[in-house]
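In this view, the complex is presented without one of its protein chains, the others remaining in place.
And now, subunit A:
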Amino acid sequence: MIRRIDVLSYNNALRLLSPMWKSAFAALMFLLSYTVHPFLQIAITLWMMSWCILQARIPFRAYGLLFGTALLFYGLSIPALLVEFGHPAAGQAGVFQLPGLPLPVYITAAGLQRAGELLARISACMSCFFFLMFTTPFSELLQVLRRLRMPQIVLELMLIMYRFLFLLTDAAHGLLLARRLRGGRRGYKAKLRETAAMAGALFGNTMHRYYGLSQGLLARGFTEEIILPPYSARPVPRRYAVQAYAGVAVLVLAQLWLWVRG
């Protein structure tokens, strides 16, 4: 999936839009996602999805898969949000109650509402992140962070981690493939032993790559810091600017109206 996201971030219809503008837009929408009414959060989710799927032409399948995977974590927290043990407090009727248990287990309307609100907020915030992830290549994000005066050491670490991520996935893929081609082993214990051996091999591989990369850095004259390319500003087409500003204005006005209405 990481590779797929990376490929899409380099090959989408919004790729050439200014990375700083995209980052600012995503940040603003993220802030709004935190503050506005749940109905508006749902609107933000749909709107940011439309930016990715319709404007940037990110395949719906890829977007949906990532969105679904992220929501799995929300799904795992659902029982903790919804399920209550004991007797409902006075005036708080259980929506659903499991009968015949010594300790009553029930779900309340307040719990359902809380879970719903959380889902709306998570979806809205996630869609803002996905917009940035799918439309802006990592190298451009680094340039934006550099312009925002992120410490050099953090940028270098992020860069090296990014390079290593792909090297490691390649190594892991190679090891898995070799295991499959050799037929693998049967039985739970054998598989467990083999997985441990694979993890060991992957660690060895990582250390080898780390050693190689440090030699490479030295050979290329690295002394104290990796100097990243400077940020190059790109204009934002009026079409996108108008859409974005109009959308933000509508959201803010809608939120104000909801406040005024109480």
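FYI, contacts are C-beta pairs under 8 Å (C-beta built on N, C-alpha and C of every residue); 3 or more make two chains touch, one makes a residue touch a chain; residues count from 1.
We adopt the following convention: contacts and distances are computed from a predicted model.
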UniProt protein name of the chain not shown, from "Phosphate transport system permease protein", "ABC transporter ATP-binding protein", "NADH-quinone oxidoreductase subunit N" or "3-methyl-2-oxobutanoate dehydrogenase subunit VorB": "ABC transporter ATP-binding protein"
Listed residues A:Met1, A:Ile153, A:Leu181 or A:Ala219, member touching the removed chain: A:Ala219
Contact partner of the left-out chain, one of A:Ser139, A:Gln152, A:Thr206 or A:Gln255: A:Ser139
On subunit A, residues whose C-beta touches the chain left out of the figure: 3, 6-7, 10, 137-139, 142, 159-160, 162-163, 166-167, 170, 209, 212-213, 215-223, 226-230
